[in-house]
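Removed: one protein chain of the complex. Kept in place: all other protein chains.
Think of it as A, B and C in the order they're written, each chain with its own count starting at 1.
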Amino acid sequence: MSNVGIVIVSHSPLVAEGTADMVRQMVGDEVPLAWCGGNGHGGLGTNVEAIMGAIDKAWSEAGVAILVDLGGAETNSEMAVEMIGEPRAHKIIVCNAPIVEGAVMAATEASGGASLREVVATAHELSPS
Amino acid sequence: MSNVGIVIVSHSPLVAEGTADMVRQMVGDEVPLAWCGGNGHGGLGTNVEAIMGAIDKAWSEAGVAILVDLGGAETNSEMAVEMIGEPRAHKIIVCNAPIVEGAVMAATEASGGASLREVVATAHELSPS
Amino acid sequence: MSPGTLDKTGTMDKVDLKTLISATADTIAAHADELTALDQAIGDGDHGLNMKRGFEAVRAEAEAFAAKPLPEALKAIGTKLVMTVGGASGPLFGTLFMALGKGISAEPDHANLEAAFGKAIEAVAARGKSQVGQKTMLDVLKPVHDAVLQGKTGAEIADVADNAAAATVPMKALRGRASFLGDRSIGHMDAGGRSVALLVRAVVESIEGQA
Partner (left out) sequence: MSPGTLDKTGTMDKVDLKTLISATADTIAAHADELTALDQAIGDGDHGLNMKRGFEAVRAEAEAFAAKPLPEALKAIGTKLVMTVGGASGPLFGTLFMALGKGISAEPDHANLEAAFGKAIEAVAARGKSQVGQKTMLDVLKPVHDAVLQGKTGAEIADVADNAAAATVPMKALRGRASFLGDRSIGHMDAGGRSVALLVRAVVESIEGQA
(Lines give C-alpha, C1' and ligand atoms only; values in the text may rest on other atoms or scores of the structure.)
Protein backbone atom coordinates (compact mmCIF):
# COMPACT_ATOMS: atom_id res chain seq x y z
CA MET A 1 0.00 0.00 0.00
CA SER A 2 1.55 3.27 -1.06
CA ASN A 3 -1.02 5.59 0.52
CA VAL A 4 -0.14 7.54 3.64
CA GLY A 5 -1.16 5.71 6.82
CA ILE A 6 -3.39 7.17 9.53
CA VAL A 7 -3.00 6.57 13.27
CA ILE A 8 -5.66 7.67 15.75
CA VAL A 9 -4.53 8.25 19.36
CA SER A 10 -7.22 9.17 21.86
CA HIS A 11 -7.37 9.20 25.63
CA SER A 12 -10.45 7.02 25.17
CA PRO A 13 -10.30 3.65 23.39
CA LEU A 14 -13.96 4.13 22.46
CA VAL A 15 -13.25 7.43 20.74
CA ALA A 16 -10.29 5.91 18.90
CA GLU A 17 -12.20 2.85 17.72
CA GLY A 18 -15.30 4.82 16.75
CA THR A 19 -13.20 7.30 14.81
CA ALA A 20 -11.55 4.41 12.98
CA ASP A 21 -15.04 3.10 12.10
CA MET A 22 -15.93 6.47 10.62
CA VAL A 23 -12.68 6.56 8.67
CA ARG A 24 -13.22 3.05 7.32
CA GLN A 25 -16.73 4.02 6.20
CA MET A 26 -15.25 6.82 4.10
CA VAL A 27 -12.14 5.16 2.69
CA GLY A 28 -12.61 1.41 3.06
CA ASP A 29 -9.27 -0.38 2.96
CA GLU A 30 -7.54 2.16 0.77
CA VAL A 31 -5.60 3.62 3.67
CA PRO A 32 -3.45 1.85 6.30
CA LEU A 33 -5.19 2.61 9.57
CA ALA A 34 -4.60 1.87 13.23
CA TRP A 35 -5.84 3.26 16.50
CA CYS A 36 -5.09 3.12 20.19
CA GLY A 37 -6.55 4.67 23.28
CA GLY A 38 -6.42 4.38 27.03
CA ASN A 39 -3.55 4.31 29.48
CA GLY A 40 -3.04 0.57 29.05
CA HIS A 41 -4.48 -0.07 32.50
CA GLY A 42 -8.17 0.36 31.84
CA GLY A 43 -8.24 4.11 32.38
CA LEU A 44 -8.37 7.13 30.11
CA GLY A 45 -4.96 8.19 28.90
CA THR A 46 -2.44 7.30 26.25
CA ASN A 47 0.31 4.76 26.14
CA VAL A 48 3.56 5.20 24.26
CA GLU A 49 4.01 1.49 23.63
CA ALA A 50 0.52 1.22 22.15
CA ILE A 51 1.17 4.27 19.99
CA MET A 52 4.39 2.73 18.69
CA GLY A 53 2.45 -0.44 17.92
CA ALA A 54 -0.23 1.49 16.05
CA ILE A 55 2.39 3.30 13.99
CA ASP A 56 3.90 -0.08 13.07
CA LYS A 57 0.50 -1.37 12.06
CA ALA A 58 -0.39 1.62 9.90
CA TRP A 59 3.13 1.96 8.53
CA SER A 60 3.47 3.11 4.96
CA GLU A 61 6.58 4.10 3.06
CA ALA A 62 4.60 7.22 2.12
CA GLY A 63 4.51 8.12 5.80
CA VAL A 64 2.07 8.18 8.68
CA ALA A 65 -0.13 11.01 9.99
CA ILE A 66 -1.11 10.78 13.65
CA LEU A 67 -4.32 12.36 14.91
CA VAL A 68 -4.53 13.01 18.64
CA ASP A 69 -7.04 14.55 21.04
CA LEU A 70 -5.75 16.39 24.12
CA GLY A 71 -2.27 17.39 25.32
CA GLY A 72 -1.11 14.08 26.75
CA ALA A 73 -1.96 12.26 23.54
CA GLU A 74 0.14 14.73 21.60
CA THR A 75 3.11 14.59 23.96
CA ASN A 76 3.01 10.80 24.14
CA SER A 77 2.73 10.54 20.35
CA GLU A 78 5.72 12.82 19.85
CA MET A 79 7.60 10.71 22.38
CA ALA A 80 6.65 7.56 20.46
CA VAL A 81 7.91 9.04 17.20
CA GLU A 82 11.19 9.93 18.87
CA MET A 83 11.57 6.43 20.28
CA ILE A 84 10.89 4.90 16.88
CA GLY A 85 13.73 7.07 15.64
CA GLU A 86 15.20 7.49 12.18
CA PRO A 87 14.91 6.56 9.39
CA ARG A 88 11.16 6.27 10.05
CA ALA A 89 10.69 9.22 12.40
CA HIS A 90 10.90 11.90 9.74
CA LYS A 91 8.04 10.24 7.88
CA ILE A 92 5.70 10.42 10.88
CA ILE A 93 3.85 13.61 11.71
CA VAL A 94 1.65 14.37 14.69
CA CYS A 95 -1.12 16.59 13.29
CA ASN A 96 -2.34 19.76 14.91
CA ALA A 97 -5.98 18.97 14.16
CA PRO A 98 -9.14 17.75 15.87
CA ILE A 99 -9.07 13.99 16.23
CA VAL A 100 -12.36 12.85 14.68
CA GLU A 101 -12.78 15.45 11.95
CA GLY A 102 -9.04 15.44 11.26
CA ALA A 103 -8.86 11.67 10.92
CA VAL A 104 -11.77 11.54 8.47
CA MET A 105 -10.41 14.40 6.37
CA ALA A 106 -6.80 13.21 6.47
CA ALA A 107 -7.79 9.67 5.52
CA THR A 108 -9.98 10.92 2.70
CA GLU A 109 -7.07 12.95 1.40
CA ALA A 110 -4.72 9.99 1.84
CA SER A 111 -7.08 7.68 -0.06
CA GLY A 112 -6.49 9.79 -3.16
CA GLY A 113 -2.77 9.12 -3.04
CA ALA A 114 -1.83 12.50 -1.56
CA SER A 115 1.63 12.98 -0.04
CA LEU A 116 2.20 13.07 3.71
CA ARG A 117 2.64 16.83 3.47
CA GLU A 118 -0.72 17.22 1.73
CA VAL A 119 -2.49 14.89 4.13
CA VAL A 120 -1.17 16.78 7.13
CA ALA A 121 -2.01 20.14 5.55
CA THR A 122 -5.61 18.99 5.02
CA ALA A 123 -5.90 18.08 8.68
CA HIS A 124 -4.25 21.30 9.85
CA GLU A 125 -6.85 23.35 7.97
CA LEU A 126 -9.38 22.22 10.58
CA SER A 127 -7.40 23.88 13.35
CA PRO A 128 -7.42 27.58 14.22
CA SER A 129 -3.71 27.98 14.94
CA MET B 1 -28.41 22.26 38.14
CA SER B 2 -27.88 25.72 36.83
CA ASN B 3 -24.80 25.00 34.70
CA VAL B 4 -25.13 24.86 30.93
CA GLY B 5 -25.74 21.32 29.66
CA ILE B 6 -23.60 19.54 27.07
CA VAL B 7 -24.90 17.17 24.39
CA ILE B 8 -22.53 15.09 22.26
CA VAL B 9 -23.83 13.92 18.87
CA SER B 10 -21.53 11.70 16.84
CA HIS B 11 -22.06 9.42 13.86
CA SER B 12 -20.45 6.78 16.05
CA PRO B 13 -21.92 5.74 19.41
CA LEU B 14 -18.41 4.79 20.51
CA VAL B 15 -17.08 8.27 19.82
CA ALA B 16 -20.03 9.83 21.62
CA GLU B 17 -19.70 7.61 24.69
CA GLY B 18 -15.90 7.91 24.85
CA THR B 19 -16.12 11.68 24.56
CA ALA B 20 -18.65 11.72 27.41
CA ASP B 21 -16.18 9.66 29.50
CA MET B 22 -13.47 12.25 28.84
CA VAL B 23 -15.85 15.07 29.76
CA ARG B 24 -16.89 13.34 32.99
CA GLN B 25 -13.23 12.88 33.93
CA MET B 26 -12.74 16.64 33.69
CA VAL B 27 -15.96 17.94 35.23
CA GLY B 28 -17.47 15.09 37.21
CA ASP B 29 -21.17 15.65 37.75
CA GLU B 30 -21.00 19.42 37.68
CA VAL B 31 -22.46 19.63 34.19
CA PRO B 32 -25.63 18.02 32.76
CA LEU B 33 -24.34 15.72 30.03
CA ALA B 34 -25.86 13.39 27.47
CA TRP B 35 -24.70 11.75 24.28
CA CYS B 36 -26.06 9.86 21.32
CA GLY B 37 -24.58 8.31 18.23
CA GLY B 38 -25.51 5.98 15.41
CA ASN B 39 -28.42 5.94 13.00
CA GLY B 40 -30.62 4.04 15.45
CA HIS B 41 -30.32 0.89 13.35
CA GLY B 42 -26.84 -0.29 14.28
CA GLY B 43 -25.03 1.77 11.67
CA LEU B 44 -23.03 4.98 11.71
CA GLY B 45 -25.19 8.07 11.45
CA THR B 46 -27.30 10.29 13.61
CA ASN B 47 -30.88 10.09 14.70
CA VAL B 48 -33.11 13.09 15.34
CA GLU B 49 -35.21 11.31 17.94
CA ALA B 50 -32.12 10.28 19.89
CA ILE B 51 -30.78 13.83 19.69
CA MET B 52 -34.06 15.19 21.05
CA GLY B 53 -33.83 12.65 23.87
CA ALA B 54 -30.27 13.66 24.69
CA ILE B 55 -31.24 17.32 24.79
CA ASP B 56 -34.03 16.46 27.22
CA LYS B 57 -31.61 14.52 29.38
CA ALA B 58 -28.98 17.28 29.50
CA TRP B 59 -31.55 20.04 29.75
CA SER B 60 -30.65 23.03 31.84
CA GLU B 61 -32.46 26.32 32.20
CA ALA B 62 -29.06 27.90 31.48
CA GLY B 63 -29.17 26.27 28.04
CA VAL B 64 -27.58 23.41 26.17
CA ALA B 65 -24.54 23.37 23.87
CA ILE B 66 -24.48 20.56 21.29
CA LEU B 67 -21.19 19.25 19.94
CA VAL B 68 -21.34 17.38 16.64
CA ASP B 69 -18.87 15.72 14.30
CA LEU B 70 -19.60 15.72 10.55
CA GLY B 71 -22.29 17.40 8.39
CA GLY B 72 -25.16 15.00 8.99
CA ALA B 73 -24.77 15.29 12.75
CA GLU B 74 -25.00 19.05 12.46
CA THR B 75 -28.02 19.05 10.14
CA ASN B 76 -29.84 16.48 12.24
CA SER B 77 -29.07 18.39 15.44
CA GLU B 78 -30.39 21.62 13.96
CA MET B 79 -33.47 19.71 12.88
CA ALA B 80 -33.88 18.35 16.40
CA VAL B 81 -33.66 21.84 17.89
CA GLU B 82 -36.31 23.05 15.45
CA MET B 83 -38.60 20.17 16.34
CA ILE B 84 -38.18 20.87 20.05
CA GLY B 85 -39.30 24.39 19.25
CA GLU B 86 -39.72 27.41 21.45
CA PRO B 87 -39.42 28.32 24.26
CA ARG B 88 -36.52 25.89 24.58
CA ALA B 89 -35.07 26.16 21.08
CA HIS B 90 -33.42 29.54 21.58
CA LYS B 91 -31.50 28.15 24.54
CA ILE B 92 -29.96 25.34 22.48
CA ILE B 93 -26.94 25.98 20.28
CA VAL B 94 -25.22 23.63 17.88
CA CYS B 95 -21.53 24.50 18.17
CA ASN B 96 -19.19 24.99 15.26
CA ALA B 97 -16.36 23.11 16.96
CA PRO B 98 -14.59 19.75 16.87
CA ILE B 99 -16.59 17.18 18.79
CA VAL B 100 -14.07 15.72 21.27
CA GLU B 101 -11.94 18.78 21.96
CA GLY B 102 -15.01 21.02 21.85
CA ALA B 103 -16.96 18.90 24.31
CA VAL B 104 -14.12 18.81 26.84
CA MET B 105 -13.49 22.56 26.58
CA ALA B 106 -17.16 23.52 26.56
CA ALA B 107 -17.90 21.32 29.56
CA THR B 108 -14.92 22.69 31.47
CA GLU B 109 -16.16 26.20 30.78
CA ALA B 110 -19.71 25.21 31.74
CA SER B 111 -18.51 23.67 35.01
CA GLY B 112 -17.42 27.12 36.12
CA GLY B 113 -20.93 28.48 35.75
CA ALA B 114 -20.31 30.24 32.43
CA SER B 115 -23.28 31.37 30.34
CA LEU B 116 -24.39 29.52 27.22
CA ARG B 117 -22.85 32.27 25.12
CA GLU B 118 -19.50 31.89 26.88
CA VAL B 119 -19.56 28.10 26.66
CA VAL B 120 -20.29 28.21 22.94
CA ALA B 121 -17.62 30.87 22.36
CA THR B 122 -15.04 28.66 24.10
CA ALA B 123 -15.90 25.78 21.79
CA HIS B 124 -15.90 27.99 18.69
CA GLU B 125 -12.35 29.11 19.44
CA LEU B 126 -11.21 25.60 18.50
CA SER B 127 -12.56 26.01 14.99
CA PRO B 128 -10.85 27.87 12.14
CA SER B 129 -13.95 29.53 10.67
CA MET C 1 -58.27 18.56 -18.31
CA SER C 2 -57.47 15.02 -17.45
CA PRO C 3 -57.54 14.22 -13.75
CA GLY C 4 -54.23 14.05 -11.93
CA THR C 5 -51.97 15.74 -14.47
CA LEU C 6 -49.70 18.67 -13.75
CA ASP C 7 -51.90 20.86 -15.95
CA LYS C 8 -50.56 24.43 -16.00
CA THR C 9 -53.89 26.20 -15.74
CA GLY C 10 -56.43 24.08 -13.95
CA THR C 11 -56.83 22.72 -10.45
CA MET C 12 -54.74 19.68 -9.66
CA ASP C 13 -57.04 16.81 -9.16
CA LYS C 14 -56.70 14.70 -6.11
CA VAL C 15 -54.11 12.04 -6.64
CA ASP C 16 -54.09 8.93 -4.57
CA LEU C 17 -51.40 9.55 -1.96
CA LYS C 18 -51.13 5.87 -1.11
CA THR C 19 -50.22 5.12 -4.72
CA LEU C 20 -47.66 7.94 -4.71
CA ILE C 21 -46.09 6.70 -1.52
CA SER C 22 -45.77 3.17 -2.77
CA ALA C 23 -44.37 4.35 -6.13
CA THR C 24 -41.66 6.43 -4.43
CA ALA C 25 -40.81 3.70 -1.92
CA ASP C 26 -40.64 1.20 -4.78
CA THR C 27 -38.21 3.22 -6.86
CA ILE C 28 -35.96 3.91 -3.86
CA ALA C 29 -35.96 0.22 -2.95
CA ALA C 30 -35.24 -0.79 -6.54
CA HIS C 31 -32.34 1.65 -6.79
CA ALA C 32 -30.97 1.41 -3.24
CA ASP C 33 -27.83 -0.39 -4.33
CA GLU C 34 -27.18 2.15 -7.06
CA LEU C 35 -27.63 5.03 -4.61
CA THR C 36 -25.30 3.37 -2.15
CA ALA C 37 -22.70 2.81 -4.84
CA LEU C 38 -22.87 6.48 -5.85
CA ASP C 39 -22.42 7.52 -2.22
CA GLN C 40 -19.62 4.99 -1.78
CA ALA C 41 -17.62 6.57 -4.58
CA ILE C 42 -17.53 10.03 -3.00
CA GLY C 43 -19.13 9.66 0.41
CA ASP C 44 -19.74 7.14 3.14
CA GLY C 45 -21.84 4.70 1.15
CA ASP C 46 -25.02 4.81 3.16
CA HIS C 47 -27.35 6.88 1.00
CA GLY C 48 -29.26 3.92 -0.46
CA LEU C 49 -29.79 2.38 2.96
CA ASN C 50 -30.73 5.72 4.47
CA MET C 51 -33.32 6.50 1.81
CA LYS C 52 -34.73 3.00 1.84
CA ARG C 53 -35.11 3.07 5.60
CA GLY C 54 -36.93 6.37 5.38
CA PHE C 55 -39.26 5.56 2.53
CA GLU C 56 -40.11 2.12 3.89
CA ALA C 57 -41.03 3.80 7.18
CA VAL C 58 -43.31 6.13 5.22
CA ARG C 59 -44.79 3.20 3.31
CA ALA C 60 -45.51 1.41 6.58
CA GLU C 61 -47.84 4.25 7.58
CA ALA C 62 -49.18 5.09 4.13
CA GLU C 63 -52.74 4.45 5.18
CA ALA C 64 -52.57 6.93 8.02
CA PHE C 65 -50.83 9.57 5.90
CA ALA C 66 -53.33 9.19 3.07
CA ALA C 67 -56.20 9.75 5.48
CA LYS C 68 -54.93 13.24 6.30
CA PRO C 69 -55.49 16.40 4.27
CA LEU C 70 -52.60 16.90 1.80
CA PRO C 71 -50.74 19.59 3.83
CA GLU C 72 -50.79 17.53 7.02
CA ALA C 73 -49.91 14.38 5.11
CA LEU C 74 -46.84 15.98 3.57
CA LYS C 75 -45.72 17.39 6.91
CA ALA C 76 -46.13 14.00 8.57
CA ILE C 77 -44.19 12.31 5.76
CA GLY C 78 -41.42 14.87 6.18
CA THR C 79 -41.29 14.29 9.91
CA LYS C 80 -41.15 10.55 9.37
CA LEU C 81 -38.21 10.96 6.97
CA VAL C 82 -36.43 13.22 9.46
CA MET C 83 -36.87 10.62 12.15
CA THR C 84 -35.79 7.60 10.17
CA VAL C 85 -33.26 8.40 7.45
CA GLY C 86 -30.26 8.92 9.74
CA GLY C 87 -28.03 10.78 7.28
CA ALA C 88 -27.76 14.39 6.19
CA SER C 89 -30.36 13.57 3.54
CA GLY C 90 -32.93 12.89 6.30
CA PRO C 91 -33.43 16.45 7.50
CA LEU C 92 -33.01 17.71 3.92
CA PHE C 93 -35.69 15.53 2.30
CA GLY C 94 -37.68 15.84 5.52
CA THR C 95 -37.55 19.62 5.30
CA LEU C 96 -38.55 19.44 1.62
CA PHE C 97 -41.75 17.57 2.46
CA MET C 98 -42.48 19.50 5.63
CA ALA C 99 -42.10 22.85 3.87
CA LEU C 100 -44.13 21.58 0.93
CA GLY C 101 -46.89 20.64 3.35
CA LYS C 102 -46.68 24.06 4.93
CA GLY C 103 -47.09 25.89 1.63
CA ILE C 104 -49.54 23.69 -0.19
CA SER C 105 -53.34 23.89 -0.07
CA ALA C 106 -55.54 20.93 0.60
CA GLU C 107 -56.55 21.08 -3.06
CA PRO C 108 -53.66 22.81 -4.78
CA ASP C 109 -53.79 24.41 -8.17
CA HIS C 110 -50.70 24.66 -10.36
CA ALA C 111 -49.80 28.13 -9.06
CA ASN C 112 -49.98 26.98 -5.46
CA LEU C 113 -47.86 23.93 -6.26
CA GLU C 114 -45.26 26.11 -8.01
CA ALA C 115 -45.05 28.45 -5.04
CA ALA C 116 -45.02 25.77 -2.36
CA PHE C 117 -42.38 23.76 -4.21
CA GLY C 118 -40.24 26.89 -4.60
CA LYS C 119 -40.49 27.65 -0.89
CA ALA C 120 -39.69 24.05 -0.04
CA ILE C 121 -36.50 24.19 -2.11
CA GLU C 122 -35.52 27.38 -0.29
CA ALA C 123 -36.09 25.60 3.01
CA VAL C 124 -33.79 22.76 1.92
CA ALA C 125 -31.10 25.27 0.97
CA ALA C 126 -31.46 26.95 4.35
CA ARG C 127 -31.31 23.64 6.21
CA GLY C 128 -28.21 22.57 4.27
CA LYS C 129 -26.59 26.02 4.23
CA SER C 130 -26.18 25.25 0.55
CA GLN C 131 -27.05 26.59 -2.87
CA VAL C 132 -27.30 25.47 -6.46
CA GLY C 133 -23.95 24.53 -8.02
CA GLN C 134 -22.52 22.68 -5.02
CA LYS C 135 -23.26 19.17 -6.31
CA THR C 136 -26.18 18.33 -4.08
CA MET C 137 -29.84 17.45 -4.36
CA LEU C 138 -30.48 21.17 -4.93
CA ASP C 139 -28.90 20.81 -8.36
CA VAL C 140 -31.78 18.55 -9.36
CA LEU C 141 -34.55 20.16 -7.33
CA LYS C 142 -33.99 23.60 -8.89
CA PRO C 143 -34.17 22.52 -12.58
CA VAL C 144 -37.25 20.45 -11.75
CA HIS C 145 -38.90 23.49 -10.21
CA ASP C 146 -37.97 25.55 -13.28
CA ALA C 147 -39.55 22.91 -15.50
CA VAL C 148 -42.72 22.99 -13.41
CA LEU C 149 -42.78 26.77 -13.73
CA GLN C 150 -42.41 26.41 -17.49
CA GLY C 151 -45.48 24.17 -17.58
CA LYS C 152 -43.59 21.20 -18.93
CA THR C 153 -45.35 17.85 -19.02
CA GLY C 154 -44.69 15.16 -16.45
CA ALA C 155 -42.55 13.16 -18.86
CA GLU C 156 -40.54 16.27 -19.72
CA ILE C 157 -40.07 17.09 -16.07
CA ALA C 158 -38.80 13.59 -15.33
CA ASP C 159 -36.29 13.94 -18.16
CA VAL C 160 -35.17 17.31 -16.85
CA ALA C 161 -34.55 15.65 -13.48
CA ASP C 162 -32.50 12.86 -15.02
CA ASN C 163 -30.45 15.33 -17.02
CA ALA C 164 -29.90 17.49 -13.97
CA ALA C 165 -28.69 14.49 -11.99
CA ALA C 166 -26.32 13.63 -14.84
CA ALA C 167 -25.16 17.24 -14.86
CA THR C 168 -23.88 16.84 -11.28
CA VAL C 169 -21.19 14.46 -12.60
CA PRO C 170 -18.69 17.12 -13.71
CA MET C 171 -19.38 19.32 -10.68
CA LYS C 172 -17.03 19.68 -7.72
CA ALA C 173 -18.77 19.00 -4.42
CA LEU C 174 -18.84 21.94 -2.01
CA ARG C 175 -21.29 20.54 0.54
CA GLY C 176 -21.76 17.20 2.25
CA ARG C 177 -19.17 14.49 2.61
CA ALA C 178 -18.26 14.49 -1.07
CA SER C 179 -16.76 17.93 -0.49
CA PHE C 180 -14.04 16.23 1.62
CA LEU C 181 -12.68 14.84 -1.63
CA GLY C 182 -12.21 18.21 -3.27
CA ASP C 183 -11.41 17.78 -6.96
CA ARG C 184 -11.73 14.03 -6.68
CA SER C 185 -15.49 14.46 -6.31
CA ILE C 186 -15.53 15.47 -9.98
CA GLY C 187 -16.63 12.69 -12.32
CA HIS C 188 -19.23 11.08 -10.08
CA MET C 189 -22.97 11.66 -9.86
CA ASP C 190 -24.33 13.12 -6.63
CA ALA C 191 -26.29 10.45 -4.80
CA GLY C 192 -28.87 12.83 -3.36
CA GLY C 193 -29.44 14.34 -6.78
CA ARG C 194 -30.01 10.89 -8.22
CA SER C 195 -32.56 10.24 -5.46
CA VAL C 196 -34.46 13.38 -6.39
CA ALA C 197 -34.55 12.31 -10.04
CA LEU C 198 -35.87 8.87 -9.08
CA LEU C 199 -38.54 10.37 -6.85
CA VAL C 200 -39.62 12.89 -9.47
CA ARG C 201 -40.02 10.21 -12.14
CA ALA C 202 -41.94 7.97 -9.77
CA VAL C 203 -44.26 10.83 -8.82
CA VAL C 204 -45.03 12.01 -12.35
CA GLU C 205 -45.45 8.50 -13.71
CA SER C 206 -47.68 7.64 -10.81
CA ILE C 207 -49.79 10.79 -11.32
CA GLU C 208 -50.05 10.32 -15.06
CA GLY C 209 -50.77 6.65 -14.61
CA GLN C 210 -53.76 7.71 -12.53
CA ALA C 211 -54.82 10.09 -15.27
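Convention: a residue touches a chain if its C-beta (ideal position, glycine included) is under 8 Å from a C-beta of that chain, and two chains touch if they have at least 3 such contacts.
This one's a predicted model, so the numbers in the text were calculated from it and none came from an experiment.
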Contact list for the unshown chain, restricted to visible chains: A, B
Hidden partner chain, touching residue among A:V27, A:L44, A:A97 or A:L126: A:L44
Touching residues on chain A - with respect to the absent chain: 39-41, 43-49, 70-72, 75-76, 78-79, 83
Interface with the unshown chain - residue positions in chain B: 25-26, 104-105, 108-109, 112
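Going forward, only the chains that are shown with their structure count from here on.
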Inter-centroid spacing, chain C versus chain B (mean Cα positions, whole Å): 30
Centre distance in Å when chain A and chain C are each reduced to the mean of their C-alpha atoms: 39
Where chain B touches two or more other chains at once, by residue number: 44, 70
Multi-partner residues of chain C (at least 2 other chains): 44, 46, 177
